[in-house]
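The complex appears here without one of its protein chains, the remainder shown in place.
Chain nomenclature is as follows: A and B, assigned in order of appearance, with residue numbering initiated at 1 for each chain independently.
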Amino acid sequence: MARAVTPQRKALNTAIAWGIGLLIFFPILWTILTSFKTEAQAISDPPVFLFFDWTLENYSVVQERSDYMRFLWNSVIIAGGSTILGIIIAIPAAWSMAFVPSKRTKDILLWMLSTKMLPAVGVLYPIYLIFIRMGILDTRMGLVVVLMLINLPIIVWMLYTYFREIPGEILEAARMDGASLKEEILYVLTPMAMPGIASTLLLNIILAWNEAFWTLNLTAAKAAPLTAFIASYSSPEGLFYAKLSAASTMAIAPILILGWFSQKQLVSGLTFGAVK
Amino acid sequence: MATQHSRSAARIMMAPAVILLLGWMLVPLLMTLWFSFKKYLPLRGGDLGWVGFDNYVRFISSSSFWPSIQATLIIVGGVLAITIIFGVLLAILLNQPMWGQGIVRILVIAPFFVMPTVSALVWKNMFMDPVNGLFAHLWKFFGAEPISWLSEASLQSIILIVSWQWLPFATLILLTAIQSLDSEQLEAAEMDGASPLSRFGYITLPHLSRAITVVLLIQTIFLLSIFAEIFVTTQGAFGTKTLTYLIYQRVLESQNVGLGSAGGVYAIILANIVAIFLMRIVGKNLDA
Partner (left out) sequence: MSLRNAFRAATALSVLATSAAYAETITIATVNNGDMIRMQGLTDDFTEKTGHEVEWVTLEENVLRQRVTTDISAKGGQFDIMTIGMYETPIWAKNNWLVPLDDLPAEYDVDDLLPAMRGGLSLDGTLYAAPFYGESSMIMYRTDLMEEAGLEMPDAPTWEFVADAARKMTDKDNEIYGICLRGKAGWGENMAFLTATANSFGARWFDEDWTPQFDSEAWSNTLNFYIDLMNDAGPPGASNNGFNENLSLFQQGKCGMWIDATVAASFVTNPDDSTVADKVGFALAPDAGLGKRSNWLWAWALAIPAGTQKEDAAKEFINWATSKEYIELVASKEGWANVPPGARTSLYENANYKDVPFAKMTLDSILSADPNNPAVDPVPYVGVQFAAIPEFAGIATQVGQEFSAALAGQQSAEEALEKAQALTVDEMEAAGY
């Protein structure tokens, strides 16, 4: 990075990078813009970009039709709850894999990941029947558990790669000082691995937030999160681009903002410890 | 340092995660196996008795089976190729000195946060619609005939949508990896007169191999089960019926749980083949 570059070169880099960045971002920008148009402007030919009569009407129509806050709150509980529960279960497992490795550690890790490849549609019927039996259909609790199980392998793996970076001697020293295993994990390991835990948390909240199969199929009215909210806006009758855009913006805005504010932590989390 | 005590402690600590995942895997798996040997038609009264391997034979001999495997592999392969190639290029670009790098990174990462359903809806209606979509306007502006993307270039369209969602993920991992590259090594090579291409081939790419492996592994896991993107856009028409979608069609549209479960078992086998294959490359690369 220390290499000096000419201002021309830097300007060129900037232009290309911004161009590509805007191109990639454009679909989202276009959705946000369209959400402020009237339905007629949303399909006008040629398309209008910025110079239209900005209106909030679509948002009020969407809000009137469905109680956004309830869906949002369900999404927050389900995504947050499943991730936190997953981390609590994963920390001890990742600890033992990182600090007491055995021949089978890697196999177990890879086996865990492979459970993620099971096709969800294939097991919908069995899971539905189990949920009925347990009486947890359309409950946030049921979804928290399912999404926790879905993301648990990723959480374990991410935490494992972070824990491996921490020198075992420090834990050893704590143990010499008479710390119990619980204290060792709670007061020595966890604080040291906090950045890693934070990025694991973030990534898995995003994954859980966007999960659209189980959240749609296992909920009805009470526990339905934003993925169900959006399912009522796909192709209603008549012109709907503007309303669809407003609903889409409402569904993705919270996680987009969270992601942007925490992108530093997230980026380091995304690397899965593959990059040092 | 692994004393007998800590070994048994480790086993206990691992137990909750392992037992939970084992349950999550085994219970539905056993139920799927059970259903797969049954004639199970909910609309005709449910359980109609054991049928041996009938469902397995029927699923694999259906004319949709091999095309669905092909579609699955094309989509997964296509998305992997696009995201990795463009991810590497984009990572190299973003690593160059420039103004506003942070903002560009925010722009590039954004698609990763968008729900698959939302991104499929937005792409389908607002971009790929042959009359009102933005692409149609663009094509008309240049005097070309608008393309009806989702029927004429269905697989490509789906690959485009999915790649858009996963490109940020690949780019960010690869960018972090590039940033850790020793720039002195590159400079030395430059002074030795190595061309940019050979510098990329001999220094940058080998350095990135671990990161590429991670991208490959994680994305494959998620891509094998994509569903919303197809459900929203083509509903499996025009050759976009993946194995996952075919199972969906058998279980929910035809309401043949037995047949769909047999398909589920095939999908599990396919996933495991891919998994073993992946583990071979990844296993070597990850723990070096």
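Note that in this section a residue touches a chain if its C-beta (ideal position, glycine included) is under 8 Å from a C-beta of that chain, and two chains touch if they have at least 3 such contacts.
The structure presented is a predicted model; accordingly, all values stated were derived computationally and were not measured.
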| remark: Given A:L29, A:L129 or A:A173, the residue that touches the chain left out of view is A:L129
| Residues of subunit B in contact with the chain not shown | 41-46, 58, 62-64, 129-132, 136, 145-146, 148-152, 231, 234-239, 241, 249-250, 252-256, 259
| task | Write the list of subunit A residues that the hidden chain touches. | result | 39, 43, 64-66, 124-125, 128-129, 131-132, 137-138, 216-217, 220-222, 224, 228, 231-240
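Basically, only the chains that are shown with their structure count from here on.
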| remark: subunit A to subunit B, mean C-alpha position gap in Å, rounds to 16
| task | Under the touch definition given earlier, write down the residues of subunit A that touch subunit B in their complex. | result | 1-3, 5, 9-10, 13-14, 16-18, 20-22, 24-25, 27-28, 30-31, 34, 43, 45-47, 89-90, 92-93, 95-97, 99-102, 106, 108, 110, 112-127, 129-130, 149, 152-154, 156, 168, 172, 181, 206, 209-210, 212-213, 226-227, 230-231, 233-235, 241, 244-245, 248, 251-252, 255-256, 259-260, 263, 266-268, 270-272, 274-276
| Touch list for subunit B against partner subunit A, complex | 1-2, 6-7, 9-11, 13-14, 16-18, 20-21, 24-25, 27-29, 31-32, 35, 90, 93-94, 96-101, 103-119, 121-123, 125-127, 132, 134, 137, 141, 164, 167-169, 172-173, 175-177, 180, 183, 187, 210-211, 213-214, 217-218, 221-222, 224-225, 227-228, 232, 243-244, 247-248, 251-252, 257, 260-261, 263-265, 267-268, 271-272, 274-275, 279, 282-283, 286-287
